[in-house]
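Encoded as C-alpha coordinates, the structure appears first; notes follow it.
For this depiction, one protein chain was excluded, whereas all remaining protein chains were kept in their positions.
Here is subunit A:
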Amino acid sequence: MTSTTEAPAEATAARRGRLRLNGVRKALGGKEVVSSVDLETEPGEFLTLLGPSGCGKTTTLNMVAGHLTADGGVIEVDGRDVTAVPPHRRSMGMVFQSYALFPHMTVADNVAFGLRMRRVPAARRRRQVAEVLEMVGLDGLAERHPRRLSGGQQQRAALARALVIQPDLLLLDEPFSNLDAQLRVRLRDEVAALQRRIGTTTILVTHDQEEALAVSDRIAVMADGVIQQLDRPREIYLRPATDFVARFIGEVNALDGTAQGPAADGYACRVAGRTVAATPAGEPPAEGAAVRLYVRPEVVRVGPGGVGSGGVGPGEVGPGEVGPGEVGAGGEGLRGTVRETRFLGSRIRCVVATPAGEVRAALPFDARVPAQGEEVTCSWRPSDASLTAR
(Lines give C-alpha, C1' and ligand atoms only; values in the text may rest on other atoms or scores of the structure.)
Protein backbone atom coordinates (compact mmCIF):
# COMPACT_ATOMS: atom_id res chain seq x y z
CA MET A 1 0.00 0.00 0.00
CA THR A 2 2.97 2.25 -0.44
CA SER A 3 2.21 2.99 -4.07
CA THR A 4 1.61 6.54 -5.14
CA THR A 5 -1.41 5.92 -7.39
CA GLU A 6 -3.77 8.85 -7.28
CA ALA A 7 -7.20 7.53 -6.43
CA PRO A 8 -9.89 9.56 -8.17
CA ALA A 9 -11.52 9.77 -4.74
CA GLU A 10 -8.73 11.88 -3.32
CA ALA A 11 -9.87 15.23 -4.61
CA THR A 12 -13.52 14.98 -3.66
CA ALA A 13 -13.64 12.72 -0.62
CA ALA A 14 -12.19 15.22 1.77
CA ARG A 15 -15.15 17.51 1.42
CA ARG A 16 -17.84 14.91 1.95
CA GLY A 17 -18.56 12.15 4.42
CA ARG A 18 -20.09 14.03 7.33
CA LEU A 19 -22.02 11.44 9.33
CA ARG A 20 -24.50 12.46 11.99
CA LEU A 21 -26.36 10.14 14.35
CA ASN A 22 -29.07 11.63 16.50
CA GLY A 23 -30.79 9.59 19.21
CA VAL A 24 -30.34 6.35 17.29
CA ARG A 25 -31.91 3.32 19.00
CA LYS A 26 -32.16 -0.37 18.20
CA ALA A 27 -33.63 -3.36 20.01
CA LEU A 28 -32.77 -6.88 18.91
CA GLY A 29 -34.70 -9.88 20.19
CA GLY A 30 -36.59 -7.71 22.68
CA LYS A 31 -33.43 -6.31 24.23
CA GLU A 32 -32.31 -2.73 23.71
CA VAL A 33 -28.84 -3.06 22.18
CA VAL A 34 -28.32 0.57 21.22
CA SER A 35 -30.05 2.99 23.58
CA SER A 36 -29.49 6.47 22.29
CA VAL A 37 -26.42 7.23 20.24
CA ASP A 38 -25.47 10.73 19.15
CA LEU A 39 -22.33 11.45 17.22
CA GLU A 40 -21.07 13.57 14.39
CA THR A 41 -17.97 13.09 12.31
CA GLU A 42 -15.92 15.66 10.48
CA PRO A 43 -15.39 14.92 6.77
CA GLY A 44 -12.24 12.84 6.44
CA GLU A 45 -12.18 11.87 10.09
CA PHE A 46 -11.15 8.45 11.36
CA LEU A 47 -13.58 7.65 14.16
CA THR A 48 -13.54 4.45 16.18
CA LEU A 49 -16.39 2.79 18.06
CA LEU A 50 -14.61 0.99 20.87
CA GLY A 51 -16.20 -1.32 23.39
CA PRO A 52 -16.56 -4.87 24.66
CA SER A 53 -18.69 -7.39 22.78
CA GLY A 54 -22.38 -6.70 23.19
CA CYS A 55 -21.91 -2.97 23.73
CA GLY A 56 -23.83 -2.09 20.57
CA LYS A 57 -20.92 -0.93 18.43
CA THR A 58 -21.46 -3.40 15.57
CA THR A 59 -25.22 -2.80 15.70
CA THR A 60 -24.55 0.92 15.37
CA LEU A 61 -22.26 0.31 12.39
CA ASN A 62 -24.87 -1.92 10.74
CA MET A 63 -27.46 0.82 11.12
CA VAL A 64 -25.09 3.26 9.44
CA ALA A 65 -24.57 0.74 6.63
CA GLY A 66 -28.30 0.09 6.41
CA HIS A 67 -28.18 -3.63 7.19
CA LEU A 68 -30.26 -2.90 10.27
CA THR A 69 -33.03 -0.32 10.47
CA ALA A 70 -32.97 2.03 13.44
CA ASP A 71 -35.98 1.80 15.76
CA GLY A 72 -35.70 5.51 16.41
CA GLY A 73 -33.47 8.48 15.76
CA VAL A 74 -31.97 9.96 12.62
CA ILE A 75 -28.93 8.99 10.56
CA GLU A 76 -27.67 11.67 8.19
CA VAL A 77 -24.88 11.64 5.63
CA ASP A 78 -23.86 15.07 4.37
CA GLY A 79 -27.19 16.49 5.50
CA ARG A 80 -29.21 13.79 3.73
CA ASP A 81 -31.47 11.68 5.95
CA VAL A 82 -30.63 8.04 5.14
CA THR A 83 -32.37 6.44 8.14
CA ALA A 84 -34.88 4.59 5.95
CA VAL A 85 -32.70 4.21 2.84
CA PRO A 86 -31.94 0.54 2.00
CA PRO A 87 -28.24 -0.42 2.02
CA HIS A 88 -27.92 -0.74 -1.75
CA ARG A 89 -29.00 2.87 -2.19
CA ARG A 90 -26.53 4.23 0.34
CA SER A 91 -22.91 4.69 -0.57
CA MET A 92 -21.03 2.88 2.15
CA GLY A 93 -17.89 0.83 1.61
CA MET A 94 -17.87 -1.84 4.27
CA VAL A 95 -15.17 -4.29 5.28
CA PHE A 96 -16.57 -7.19 7.28
CA GLN A 97 -14.83 -9.15 10.00
CA SER A 98 -15.00 -12.25 7.78
CA TYR A 99 -14.10 -10.04 4.75
CA ALA A 100 -17.22 -11.45 3.01
CA LEU A 101 -15.39 -11.84 -0.30
CA PHE A 102 -17.49 -13.63 -2.90
CA PRO A 103 -15.83 -17.06 -3.08
CA HIS A 104 -17.01 -17.79 -6.63
CA MET A 105 -15.43 -14.66 -8.08
CA THR A 106 -11.82 -13.66 -8.67
CA VAL A 107 -10.30 -10.76 -6.75
CA ALA A 108 -10.83 -8.54 -9.81
CA ASP A 109 -14.50 -9.55 -10.09
CA ASN A 110 -15.00 -9.01 -6.37
CA VAL A 111 -13.57 -5.52 -6.63
CA ALA A 112 -15.47 -4.81 -9.85
CA PHE A 113 -18.80 -5.88 -8.32
CA GLY A 114 -19.72 -2.47 -6.93
CA LEU A 115 -18.73 -0.78 -10.20
CA ARG A 116 -20.82 -3.26 -12.19
CA MET A 117 -23.80 -2.43 -9.97
CA ARG A 118 -23.19 1.23 -10.78
CA ARG A 119 -23.08 0.39 -14.50
CA VAL A 120 -19.57 1.74 -14.94
CA PRO A 121 -18.46 1.00 -18.53
CA ALA A 122 -16.11 -1.98 -18.86
CA ALA A 123 -13.00 -0.04 -19.85
CA ARG A 124 -13.24 2.42 -16.99
CA ARG A 125 -14.14 -0.40 -14.64
CA ARG A 126 -11.01 -2.32 -15.53
CA ARG A 127 -8.86 0.77 -15.05
CA GLN A 128 -10.34 1.59 -11.65
CA VAL A 129 -10.00 -2.01 -10.45
CA ALA A 130 -6.34 -2.06 -11.52
CA GLU A 131 -5.72 1.25 -9.77
CA VAL A 132 -7.29 0.29 -6.47
CA LEU A 133 -5.57 -3.12 -6.47
CA GLU A 134 -2.26 -1.39 -6.93
CA MET A 135 -3.14 1.01 -4.14
CA VAL A 136 -3.68 -1.84 -1.66
CA GLY A 137 -0.70 -3.79 -3.00
CA LEU A 138 -2.62 -6.63 -4.65
CA ASP A 139 -1.65 -6.03 -8.28
CA GLY A 140 -0.72 -9.37 -9.77
CA LEU A 141 -3.28 -11.28 -7.73
CA ALA A 142 -6.31 -9.97 -9.63
CA GLU A 143 -7.20 -13.34 -11.15
CA ARG A 144 -6.88 -15.33 -7.92
CA HIS A 145 -9.91 -16.64 -6.10
CA PRO A 146 -10.26 -15.45 -2.49
CA ARG A 147 -9.65 -18.93 -1.12
CA ARG A 148 -6.16 -18.88 -2.54
CA LEU A 149 -5.25 -15.65 -0.75
CA SER A 150 -3.69 -15.29 2.70
CA GLY A 151 -5.66 -13.61 5.46
CA GLY A 152 -3.86 -10.33 4.94
CA GLN A 153 -4.39 -10.45 1.18
CA GLN A 154 -8.09 -11.16 1.67
CA GLN A 155 -8.26 -8.17 3.96
CA ARG A 156 -6.65 -5.96 1.32
CA ALA A 157 -9.03 -7.30 -1.33
CA ALA A 158 -12.01 -6.49 0.88
CA LEU A 159 -10.63 -3.02 1.46
CA ALA A 160 -10.11 -2.51 -2.27
CA ARG A 161 -13.67 -3.63 -2.96
CA ALA A 162 -14.99 -1.14 -0.41
CA LEU A 163 -12.85 1.76 -1.63
CA VAL A 164 -13.28 1.38 -5.38
CA ILE A 165 -16.87 2.68 -5.24
CA GLN A 166 -15.59 5.93 -3.70
CA PRO A 167 -18.02 5.61 -0.81
CA ASP A 168 -19.32 8.43 1.38
CA LEU A 169 -18.05 6.48 4.35
CA LEU A 170 -15.67 3.58 4.86
CA LEU A 171 -17.03 1.21 7.50
CA LEU A 172 -14.62 -1.28 9.08
CA ASP A 173 -16.13 -4.00 11.26
CA GLU A 174 -13.31 -5.57 13.34
CA PRO A 175 -11.28 -5.92 10.14
CA PHE A 176 -8.04 -6.91 11.83
CA SER A 177 -9.27 -9.39 14.40
CA ASN A 178 -8.71 -12.48 12.21
CA LEU A 179 -5.06 -11.70 11.59
CA ASP A 180 -2.07 -12.72 13.66
CA ALA A 181 -0.63 -10.11 15.99
CA GLN A 182 2.25 -8.87 13.81
CA LEU A 183 0.22 -8.62 10.63
CA ARG A 184 -2.59 -6.93 12.53
CA VAL A 185 -0.31 -4.09 13.59
CA ARG A 186 1.17 -3.72 10.12
CA LEU A 187 -2.15 -3.70 8.31
CA ARG A 188 -3.84 -1.34 10.74
CA ASP A 189 -1.00 1.15 10.29
CA GLU A 190 -1.24 0.75 6.51
CA VAL A 191 -5.00 1.27 6.58
CA ALA A 192 -4.61 4.35 8.77
CA ALA A 193 -2.01 5.80 6.41
CA LEU A 194 -4.12 5.03 3.37
CA GLN A 195 -7.16 6.59 4.99
CA ARG A 196 -5.25 9.77 5.73
CA ARG A 197 -4.10 9.90 2.12
CA ILE A 198 -7.45 9.41 0.41
CA GLY A 199 -9.42 11.23 3.08
CA THR A 200 -12.52 9.04 3.18
CA THR A 201 -14.40 9.40 6.44
CA THR A 202 -13.92 6.10 8.25
CA ILE A 203 -15.77 4.40 11.08
CA LEU A 204 -13.89 1.52 12.70
CA VAL A 205 -15.51 -0.92 15.10
CA THR A 206 -13.11 -2.70 17.42
CA HIS A 207 -12.76 -4.10 20.91
CA ASP A 208 -8.99 -3.63 20.84
CA GLN A 209 -8.14 -0.46 22.75
CA GLU A 210 -4.56 -0.30 21.50
CA GLU A 211 -5.78 -0.48 17.92
CA ALA A 212 -8.28 2.29 18.60
CA LEU A 213 -5.66 4.52 20.20
CA ALA A 214 -3.21 3.92 17.35
CA VAL A 215 -5.38 4.75 14.34
CA SER A 216 -8.20 7.06 15.42
CA ASP A 217 -8.70 10.79 15.20
CA ARG A 218 -11.41 10.33 17.80
CA ILE A 219 -12.71 7.39 19.79
CA ALA A 220 -16.26 6.77 20.97
CA VAL A 221 -16.13 4.33 23.88
CA MET A 222 -19.40 2.40 24.04
CA ALA A 223 -20.93 0.31 26.81
CA ASP A 224 -24.46 -0.96 27.29
CA GLY A 225 -25.73 0.71 24.13
CA VAL A 226 -24.58 4.24 24.86
CA ILE A 227 -21.47 6.27 24.09
CA GLN A 228 -19.61 6.71 27.35
CA GLN A 229 -17.09 9.19 26.03
CA LEU A 230 -16.25 10.62 22.63
CA ASP A 231 -12.88 12.30 22.42
CA ARG A 232 -9.39 12.25 20.99
CA PRO A 233 -7.24 9.23 21.94
CA ARG A 234 -5.06 11.23 24.34
CA GLU A 235 -8.07 12.54 26.26
CA ILE A 236 -9.75 9.13 26.29
CA TYR A 237 -6.62 7.63 27.75
CA LEU A 238 -5.53 10.29 30.21
CA ARG A 239 -8.87 11.77 31.15
CA PRO A 240 -11.52 9.04 31.22
CA ALA A 241 -14.96 10.48 31.90
CA THR A 242 -16.52 7.38 33.42
CA ASP A 243 -15.42 4.46 35.52
CA PHE A 244 -16.07 2.16 32.56
CA VAL A 245 -13.78 4.07 30.20
CA ALA A 246 -11.08 4.28 32.86
CA ARG A 247 -11.08 0.53 33.47
CA PHE A 248 -11.76 -0.69 29.90
CA ILE A 249 -8.72 1.07 28.49
CA GLY A 250 -5.47 0.03 30.06
CA GLU A 251 -4.53 0.12 33.71
CA VAL A 252 -5.64 2.92 36.02
CA ASN A 253 -5.25 4.16 39.58
CA ALA A 254 -8.65 5.10 40.98
CA LEU A 255 -8.38 7.36 44.04
CA ASP A 256 -11.36 8.45 46.10
CA GLY A 257 -11.41 11.88 47.73
CA THR A 258 -13.29 15.07 48.42
CA ALA A 259 -13.48 18.10 46.12
CA GLN A 260 -11.73 21.19 47.41
CA GLY A 261 -11.86 23.85 44.75
CA PRO A 262 -10.19 25.18 41.62
CA ALA A 263 -6.41 25.21 41.75
CA ALA A 264 -3.85 26.97 39.61
CA ASP A 265 -3.61 24.05 37.21
CA GLY A 266 -6.75 21.93 37.48
CA TYR A 267 -8.95 21.22 40.43
CA ALA A 268 -7.75 20.41 43.94
CA CYS A 269 -9.07 17.64 46.14
CA ARG A 270 -8.19 15.94 49.40
CA VAL A 271 -7.18 12.33 49.09
CA ALA A 272 -6.25 10.51 52.30
CA GLY A 273 -5.40 13.78 54.00
CA ARG A 274 -3.22 15.16 51.20
CA THR A 275 -3.96 17.73 48.54
CA VAL A 276 -3.71 16.57 44.95
CA ALA A 277 -5.14 17.94 41.70
CA ALA A 278 -6.68 16.70 38.46
CA THR A 279 -8.82 17.95 35.58
CA PRO A 280 -12.60 17.58 35.92
CA ALA A 281 -14.03 15.32 33.17
CA GLY A 282 -17.31 17.21 33.04
CA GLU A 283 -18.75 20.04 35.12
CA PRO A 284 -16.41 20.87 38.03
CA PRO A 285 -17.76 19.31 41.23
CA ALA A 286 -19.09 21.38 44.14
CA GLU A 287 -16.82 21.93 47.09
CA GLY A 288 -16.95 19.01 49.48
CA ALA A 289 -18.43 16.62 46.91
CA ALA A 290 -17.25 13.02 46.81
CA VAL A 291 -14.98 12.58 43.82
CA ARG A 292 -12.83 9.93 42.19
CA LEU A 293 -9.53 10.56 40.46
CA TYR A 294 -8.25 8.41 37.60
CA VAL A 295 -4.51 8.46 37.16
CA ARG A 296 -2.71 6.32 34.56
CA PRO A 297 0.47 4.59 35.77
CA GLU A 298 2.46 6.28 32.99
CA VAL A 299 1.82 9.79 34.34
CA VAL A 300 2.69 9.01 37.94
CA ARG A 301 6.07 10.34 39.02
CA VAL A 302 7.77 8.80 41.99
CA GLY A 303 9.98 11.18 43.95
CA PRO A 304 11.84 10.88 47.23
CA GLY A 305 9.38 11.29 50.11
CA GLY A 306 10.01 14.48 52.08
CA VAL A 307 10.31 14.12 55.80
CA GLY A 308 8.00 16.42 57.67
CA SER A 309 6.24 18.74 55.26
CA GLY A 310 5.96 16.22 52.42
CA GLY A 311 5.24 17.20 48.84
CA VAL A 312 7.76 17.54 46.10
CA GLY A 313 10.22 20.22 46.97
CA PRO A 314 12.82 21.83 44.70
CA GLY A 315 15.68 19.96 46.27
CA GLU A 316 14.14 16.56 45.88
CA VAL A 317 13.93 16.23 42.13
CA GLY A 318 15.57 13.07 40.87
CA PRO A 319 16.40 12.10 37.30
CA GLY A 320 13.38 11.18 35.21
CA GLU A 321 10.98 12.47 37.78
CA VAL A 322 9.28 15.80 38.28
CA GLY A 323 11.01 18.39 36.13
CA PRO A 324 12.05 21.78 37.55
CA GLY A 325 9.21 23.67 35.87
CA GLU A 326 6.49 21.43 37.22
CA VAL A 327 7.50 21.19 40.80
CA GLY A 328 4.55 20.81 43.09
CA ALA A 329 2.10 21.34 40.25
CA GLY A 330 0.00 18.37 41.35
CA GLY A 331 -0.38 19.61 44.90
CA GLU A 332 1.32 17.78 47.73
CA GLY A 333 1.26 14.38 46.07
CA LEU A 334 0.59 11.11 47.82
CA ARG A 335 3.16 9.73 50.23
CA GLY A 336 3.75 6.07 50.49
CA THR A 337 6.15 3.17 50.76
CA VAL A 338 7.53 1.35 47.74
CA ARG A 339 6.19 -2.18 47.83
CA GLU A 340 7.84 -3.59 44.72
CA THR A 341 9.58 -2.60 41.53
CA ARG A 342 9.93 -4.64 38.38
CA PHE A 343 11.91 -4.04 35.22
CA LEU A 344 9.59 -4.73 32.25
CA GLY A 345 11.82 -3.68 29.37
CA SER A 346 10.13 -0.58 28.07
CA ARG A 347 8.95 0.50 31.50
CA ILE A 348 9.69 0.01 35.15
CA ARG A 349 6.69 -0.98 37.15
CA CYS A 350 6.56 0.43 40.64
CA VAL A 351 3.88 -0.24 43.23
CA VAL A 352 3.58 2.24 46.08
CA ALA A 353 1.43 1.59 49.14
CA THR A 354 -0.24 4.86 50.17
CA PRO A 355 -3.00 5.65 52.69
CA ALA A 356 -5.32 6.02 49.67
CA GLY A 357 -4.52 2.53 48.47
CA GLU A 358 -1.94 1.09 46.10
CA VAL A 359 -0.64 3.45 43.46
CA ARG A 360 0.91 1.81 40.42
CA ALA A 361 3.43 3.74 38.39
CA ALA A 362 5.09 2.91 35.08
CA LEU A 363 8.41 4.73 35.12
CA PRO A 364 10.61 5.38 32.08
CA PHE A 365 13.33 2.78 31.73
CA ASP A 366 16.08 5.22 32.66
CA ALA A 367 14.38 6.55 35.79
CA ARG A 368 15.99 6.21 39.15
CA VAL A 369 14.57 3.00 40.54
CA PRO A 370 13.43 3.50 44.13
CA ALA A 371 14.37 0.75 46.54
CA GLN A 372 11.78 -1.47 48.11
CA GLY A 373 10.58 0.02 51.40
CA GLU A 374 11.72 3.51 50.43
CA GLU A 375 9.49 6.41 51.47
CA VAL A 376 8.37 8.21 48.28
CA THR A 377 5.85 10.75 47.02
CA CYS A 378 3.64 10.03 44.00
CA SER A 379 2.64 13.03 41.94
CA TRP A 380 1.34 13.89 38.49
CA ARG A 381 0.48 16.81 36.28
CA PRO A 382 -3.17 17.75 36.93
CA SER A 383 -3.80 17.95 33.19
CA ASP A 384 -2.87 14.26 32.87
CA ALA A 385 -5.39 12.98 35.41
CA SER A 386 -9.16 12.88 35.43
CA LEU A 387 -11.59 13.94 38.14
CA THR A 388 -15.17 12.61 38.18
CA ALA A 389 -18.07 12.78 40.57
CA ARG A 390 -18.49 9.66 42.66
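FYI, a contact is a pair of C-beta atoms (placed from the backbone, for glycine too) under 8 Å apart; a residue touches a chain by one contact, two chains touch by 3 or more; residues count from 1.
To be clear about the criterion, contacts and distances are computed from a predicted model.
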item: Hidden chain of the complex, named as in its UniProt record, picked from "Tubulin/FtsZ family, GTPase domain", "ABC transporter permease", "Pyruvate synthase subunit porC" or "Nickel transport system substrate-binding protein"; value: "ABC transporter permease"
item: Which residue of A:R20, A:R126, A:H145 or A:R196 touches the chain not shown here; value: A:H145
item: Touching the absent chain when the full complex is considered, from A:L28, A:M117, A:A193 or A:A264; value: A:M117
item: Residue in contact with the excluded chain [from A:R161, A:R184, A:H207 or A:R239]; value: A:R161
item: Residue among A:G30, A:G79 or A:P103 touching the omitted chain; value: A:P103
item: Option touching the unshown chain, where A:V37, A:M92 or A:L255 are the choices; value: A:M92
item: For subunit A, residues in touch with the removed chain; value: 65-67, 86-90, 92-94, 96-98, 100, 102-106, 113-114, 117-118, 145-147, 161-162, 165
